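This is the structure I have questions about; it appears just below.
Note that this complex is displayed minus one protein chain, with the remaining chains in position.
== subunit A ==
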Amino acid sequence: MIESTYQSTHAVHDEVVLAGDHWVHEIKAGQTFRIEDLEGNQAADTLFYNAHDPEERYSASDTIRVQRALYLSTGTKLISNRGRTMLTITADTCGRHDTLGGACSRESNVMRYAFDREPMHACRDIFIRGIQCWCHDMNKRDLACNINFFMNVPVTPEGGLSFADGVSGPGRYVEMKAEMDVMCLISNCPQLNNPCNAYNPTPVRVLLWE
């Protein structure tokens, strides 16, 4: 657990992202970016792209490979599909973030839960609305495996995997410094089938400092 030295009053951007909404914003190299879990155990599904060449984007397997570790926390470098560092996590009061679990989608809700869950709002639809707003020539092809900030997806030495109750709580945050100009795309997860969030998706807050 590493606390930040930044004050919210000095932030150049400070915004609340409601559950079920997307957020698309550029983060310049050298800027510091914080996501705060306002009410606890919310999943902030997040993707990063090189702001000037979105074919370069966050890669879960390259991030795992370079770090030889599954969970993200202070010191973790977020690695692109070209093996380059996009951002480095500089502070974290949650302790652990997931990069294995990906995003919910209407199609995977059917597979995971039941056929009648298909109409429910899901992260992939939110990501799609987000990239449509960014106005690059992007489509589903550009949705890579995302980070789930504040989610706890423990793996056992025997190879079991579960979505456990969160290690997060109200006011916990993760903070990272951009090493290149990146575009951040967040889907603040609306999942109502997973007990991790007590079936109640809640807002997150995003802040930026120069």
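Everything below uses one rule, namely that contacts are C-beta pairs under 8 Å (C-beta built on N, C-alpha and C of every residue); 3 or more make two chains touch, one makes a residue touch a chain; residues count from 1.
Operating definition for what follows: contacts and distances are computed from a predicted model.
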item: From "Urea carboxylase-associated family protein", "SWIM zinc finger family protein", "DMSO/TMAO reductase YedYZ molybdopterin-dependent catalytic subunit" or "Cysteine desulfurase IscS", the hidden chain's UniProt protein name; value: "Urea carboxylase-associated family protein"
item: Contact residue for the chain not shown (choose from A:Thr32, A:Thr46, A:Thr90 or A:Ser105); value: A:Ser105
item: Residue among A:Ala11, A:Leu38, A:Ile64 or A:Val167 touching the omitted chain; value: A:Ile64
item: Residues of subunit A (touch criterion as defined above) contacting the omitted chain; value: 55-56, 59-62, 64-65, 68-71, 81-83, 96, 100-103, 105, 107-112, 114-115, 139-142, 144-145, 153, 155-157, 159-163
